[in-house]
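Sharing a structure here in structure tokens format.
A protein chain is absent from this complex, but the other protein chains hold their places.
Order as written gives the chain letters A, B and C; numbering starts at 1 within each chain.
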Amino acid sequence: MENILEIKDLTIQYRADNRIVEAVNQLNLTLGKGESLGLVGETGAGKTTTALGIMGLIPDPPGIVTGGEIIFEGEDLLKQNKKRMRSIRGKKISMIFQDPMTSLNPVMTVGSQIAESIRIHERCSKAEAATKATEMLELVGIPGERYGEYPHQFSGGMKQRVVIAIALSCNPELLLADEPTTALDVTIQAQVLDLIVKLKKEKQTSMILITHDLGIVAEVCDKVAIMYAGEIVEYGSLEQIYNHTCHPYTKGLFGSIPDLDSHVKRLSPIPGLMPDPADLPAGCSFCPRCTCACERCESENPQMIEVETGHFVKCFQIGKEEEHV
Amino acid sequence: MQKAHAETGKTVKTGFWRDAWHRLCKNKGAMLGLFLLLALILCALFAGVLAPYPYDLQDYSHTFEGPSALHLLGTDNFGRDILSRIIYGARISLLVGFSSIITAIIVGGLLGAISGFYGGRVDNALMRAMDILMSIPGMLMAISLAAAMGPGLANMVIAIAIADIPGYARVVRSSVLTIKDQEYIEAAQCIGASDSRIILRHIIPNCIAPIIVQATLGMAGAILSASSLSFLGLGIQPPTPEWGSMLSAARQYIMNYPHMCIFPGVAIMITIFALNMLGDGLRDALDPRLKN
Amino acid sequence: MSKYIGKRLLMMIPVLLGVMIIVFTINFLTPGDPARMILGDGATPEALAQVTEELGLNDPYLVQLGRYIGNVVFKLDLGESYMTGKPVFEEIASRFPTTVKLAIFSVSISVLVGVSAGIISATKQYSIFDRIATSFSLLGVSMPTFWAGLMAVLIFSVKLGWLPASGSYGPEYWVLPSFTLGLHSSATVMRMTRSSMLEVIRADYIRTARAKGQKEKWVIITHALKNAMIPVVTVIGMQFGGLLGGSLLIETVFAIPGLGKYIIDSISTRDYPVVQGGVLLLAISFSLVNLLVDILYAYLDPRIKSQYKAAKKKKGGAKNAESTC
Partner (left out) sequence: MSELLRVEGLKKYFKTPKGQLHAVDGVSFSIEKGKTLGVVGESGCGKSTLGRCIIHLLDTTDGKIFFEGKDITNIRKEDLKESRKDMQMIFQDPFSSINPRMTVKSIIMEPMVIHNMYGGDKAKQEEKVLEIMDTVGLARRLADSYPHELDGGRRQRIGIARALALEPKFIVCDEPVSALDVSIQAQILNLMQDLQEERGLTYIFITHDMSVVKHISDDICVMYLGTLVEKCPADKLFEKQFHPYTEALLSAIPVAKVGARRERILLKGEITSPINPEPGCRFAPRCLRAKPECFRKQPELKELEPEHFVACHLY
């Protein structure tokens, strides 16, 4: 399959008060055309930063992309000039943000916010853009009459639908959805997820879904990447990650969520806390919390190993097990 | 950073005020302001030692003299040394600024706290009254009060304080309201804390920071108002040295002896500048959330 | 919208009544015998008693207050000047336009300079322009108005001889006072605009606009500006109050025969009816300006407008589900 996006050794730092925070650390990731990738991790793992990096929207200062490549349809996004990036943003790659409450401009009508995106990328008159924006509204399940209303007149779920309409208005090739349903109630979340999946299929868009919810990933994605402290620690197909979990962190994540179907009396959480991103451990960043860490893990950062076709794990212990077998 | 310390077990003593002080120390502008302010306070306290001449020593052989080695900032129409008068003037300005702000904060803060804590009708009545007071521009209010009460230090302090009260009432009310919404107030009710304990232990310590910032910036405003009143002849009366009234007297000589007009104004400016810098710095230091 | 304006107008009534009560009470408490002021020092006790009786000064406070408010509201009668014996209303009405003219000139300068400098400073944070503008504004807010006026006279009239120092006989006489007042208050407007702009630029919806591929210039103009102006408008309204107060000082410094100087002169001649009337007129103008500000506010912020619309159509309530948790 053709790859639409290839990220190689991407490193993004935030610099403030003589402190360097490695938000994204030598990240590698590939996404095939039409695929949905779930990028899973906890707060501070660097998921959003990665997405903003792809969009070229890292706030500078304090953020700096210090190295790596982001190859999208054959061109390195990090080498493009501002004008070229603008023509890619919103047209070829677009993003749905986490908080629908704050991601819409409170003093502009929702219709004009959708139309704006159309006007930027497509040669059309104001009236044509408005017609298309109304269509987009209806597509995401909002009556077209509400074109002239303001964001505060919409509920959270409705606002997120508007954000989706903006993101999909120019039929992007790649959609970055950053926790699109975290701020919503379960039943509304189900509606919005259904909408995203439906539209993605219709428009054959590739997608990176950023979330901390392994349940959502299981329902929506084909590929999964688990992120910890700015790195991908495990990557593979949905089946590989969920049924042949390898990395101790991924195992810990699964052990932490209560299961609806079986009855477990106690959860088995990961001990300890996420390391301070300004002061990462020398070796494997998960080592201080890992139950099966050895001396080597403390001093040396493991490389990604392919344990089966398309299933990569960043852990020394996995290699060992293989050897023993 | 602190998390890391907690993690590694290094016990670094931190506290809200200590942290705020460290942040303030990093702010060059605020440090400059603090330094200037301390210098002014020293001037005011030790005016008798620092001033080269008594403030009311008249020397008719040396009137209207420009700056010289003998009189660093020159002399005025009575031959009095301007530098000495400015140094003594710091006393009045700081005194007026400080006492009117303290009065305004105590009265306004109390009204605002009552309004915010009890809410409902009390709040409504108090806030409407404040709206009315605020619909008269502060300077105009101070001028009419000063005009009604007549000149003098105490009257000036009262006039400025009254004009400032509604502003403080609003600031304190809004911070009390914000704090009242926090879950830790509910938590305190849950463990059976009395109203007075909640106010004293939980609300006041948390709204002191914005009040300090307001007070610093407000003191600058009060000193400006004081000098304006004196300039209009409604505040401190000659021969007491006050920067505003010095300017008022100097005005008629501006054509020929501009030095009389320049230096007292510079003194006012330095004071206000110092307080503004310190106030801005305090705001950043006391509210780390604002600074990203 | 008209309902909103109507409500604001109604709300002004108690405020204006309150202002009248305050102004009257301050005057009531002022020591000094009005009868003696009118008749002069040589007056006989009988004459004094007669005038006191005629003016109703023996009546209780509330009676006098009621009479005062009745006279002001129904007859526009503010009493007579002790000095000239003419109705105060005529005296102040003839001088008021001068003060209004000065205030309008200065507010225009203040808004023009303050808002544009604030916007440029915020969009180019830490640039040379920003540093210079912030330093100037800091000096500006630290300067007393009257001293700034004196320095302007010293430089432009005494030293350079470009502009007249005092009086009001032609357009050139307006330059120094308007610029002194205007530039002085522009310092505050600039600081507010800058900080409000900086806050808005960091908002999520600005990121959304950038993610659409919008040009930075348009992001600022169409998205940031209107939102940033909401708090600035309030500050401009407050500044207008400051300018009315400042006009007392500036008119005195530049010897402009406006209402401000008239009030100050009347204070020194103890012509209290004039002071009372003048202060009342200035306070009323300030209230009217605040009314304008509120209307402008509703225009800028659709959330305020729709509060009034929602009450009209019942549907609005159901749409915006209230959260109670």
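Here, a residue touches a chain if its C-beta (ideal position, glycine included) is under 8 Å from a C-beta of that chain, and two chains touch if they have at least 3 such contacts.
These numbers come from a predicted model, not from an experiment.
**Student:** Looking at A:3, A:80, A:112 or A:155, which makes contact with the chain not pictured?
**Tutor:** Touches the omitted chain: A:155.
**Student:** Which candidate, A:75, A:194 or A:308, sits in contact with the chain we can't see?
**Tutor:** Answer from the full complex: A:194 touches the omitted chain.
**Student:** If the hidden chain were put back, which of A:16, A:218 or A:282 would touch it?
**Tutor:** A:218
**Student:** Could you list which residues of subunit B touch the chain missing from the display?
**Tutor:** Contact residues on subunit B toward the absent chain are 2-3, 5-6, 9, 11, 13-16, 182-184, 186-194, 197, 201-202, 205-206.
**Student:** If the hidden chain were put back, which residues of subunit A would touch it?
**Tutor:** Touching the missing chain: residues 42-43, 155, 157-158, 185-191, 193-194, 212-219, 238-239, 242-243, 252-261, 263-271, 273-274.
The rule is short, and it goes like this: only the chains that are shown with their structure count from here on.
**Student:** Which chains, if any, touch subunit A and subunit B both?
**Tutor:** In this structure, the chains that contact subunit B and also subunit A are C.
**Student:** Let me check something: if the centre of a chain is the mean of its CA atoms, which chain is farthest from subunit B?
**Tutor:** A
**Student:** From the C-alpha centre of subunit A to that of subunit C, how far is it in Å?
**Tutor:** 51
**Student:** So the centre of each chain is just the mean of its C-alpha atoms; given that, what is the distance between subunit B and subunit C in Å?
**Tutor:** 23
**Student:** Any chance you could list the residues of subunit C touching two or more other chains?
**Tutor:** Correct list: 202.
**Student:** State the interface residues of subunit B toward subunit C in the complex, per the touch definition above.
**Tutor:** So the residues of subunit B in touch with subunit C come to 128-129, 131-133, 135-140, 143-145, 147-150, 220, 224, 227-228, 231-234, 244, 247, 251, 254-255, 258, 261-262, 265, 268-270, 272-273, 276-277, 292.
**Student:** Taking the complex as given, what residues does subunit A use to touch subunit C?
**Tutor:** Per the touch definition, subunit A meets subunit C at residues 55, 57, 59, 86-91, 94-95, 97, 99, 102-108, 113, 116-117, 120-121, 150, 152-155, 163, 166-167.
**Student:** Can you list the residues on subunit C that touch subunit B in the complex?
**Tutor:** Listed in rising order, the residues are 14-15, 18-19, 22-23, 26-27, 29-31, 138-139, 141-147, 150-151, 153-154, 158, 202, 241-242, 244-246, 248-249, 252-253, 263-264, 267-268, 275, 279, 282-283, 286-287, 290.
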